[in-house]
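Notes to accompany the following structure.
Removed from the display is one protein chain of the complex; every other protein chain stays in position.
Showing subunit A:
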Amino acid sequence: MKAAPFAYVRPATLDDAVAELVRSAGEGKVLAGGQSLVPILAMRLARPSTVVDIGALSELDFVRREGNELVVGALVRQRTLEGHPLAAEVPLLLLALPWIGHRELRSRGTVCGSIAHADPAAELPAVACCLGASLEIAGPAGRRTVAAAEFFHGAMATSVGAEDVLAAVRFPVAGSGEGFGFAEIARRHGDFALAGVATRFRAGDGEAVLTAFGVSDRPVTRDVTGLGDDEVADLARGLVDTAGDTHGSREYRQRLVAALAVRELARARRAAEGGSA
């Protein structure tokens, strides 16, 4: 399987990258890590006229703390962030990153690329939603920032338009007394999840948030503050918005997500209470 021929551009600045996308009139595609895009090209499910490789945009190669946010540029690879000293400021990231594919894919796959690709079963979109991250998009009209809750429109559809580049993601840094949980069930380690959850709990006011993924066309986030286990399980079951497929029926996914939700909320709570003296 080989990709169909495409024009290839590797611009030196983000502005040039946007200009190239404008020039390719909706037929361009951004390439960063390529771990989701290249298989699609190889199978010829996508045949962009132009691939805009952002691999030379040094301005997007950064991980830095800005106020209460950890800002991750579009060139940062998943494995780089996994080993980055600042990643500990966002514990949910460290819980979720090892679930992404395999080491070999995380070596090249980027954090922003996974979010921009918006596979419904992907881990990082769920992390972004659970934490209420915000996404920095560069487009022909300049920069704009979109909240994760508004960013995902559907399966592989986001606020990133055909002429836009997702330049960075801003994750809120964990406050004191916050704990997190993350888990997914896949047929095999590294496969896309049949169902997965990301959770967050705050010890002080008991705020609890649940994000389910792999069960709908986008991550679904609910405030579950004050709910008991049975209520959480019921709520989680209701988030499954997909018919069954060869890998698992709708009912199977409902059981998975309910069990994961209860378990990972408990984990988040333990972490929060253990960490808040």
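Please note the rule applied: a contact is a pair of C-beta atoms (placed from the backbone, for glycine too) under 8 Å apart; a residue touches a chain by one contact, two chains touch by 3 or more; residues count from 1.
Heads up, the rule we're going with is that contacts and distances are computed from a predicted model.
The protein name that UniProt records for the chain not on display, among "Electron transfer flavoprotein subunit alpha", "Inner-membrane translocator", "2Fe-2S iron-sulfur cluster-binding protein" or "2-iminoacetate synthase ThiH", is "2Fe-2S iron-sulfur cluster-binding protein".
Within the complete assembly, A:51 is the residue of A:30, A:51 or A:97 that touches the hidden chain.
On the side of subunit A, the interface with the absent chain consists of residues 1-12, 16, 31, 34-35, 38-39, 41-43, 49, 51, 53, 55-58, 61, 79, 83, 101-105, 107-108, 188-190, using the contact rule stated above.
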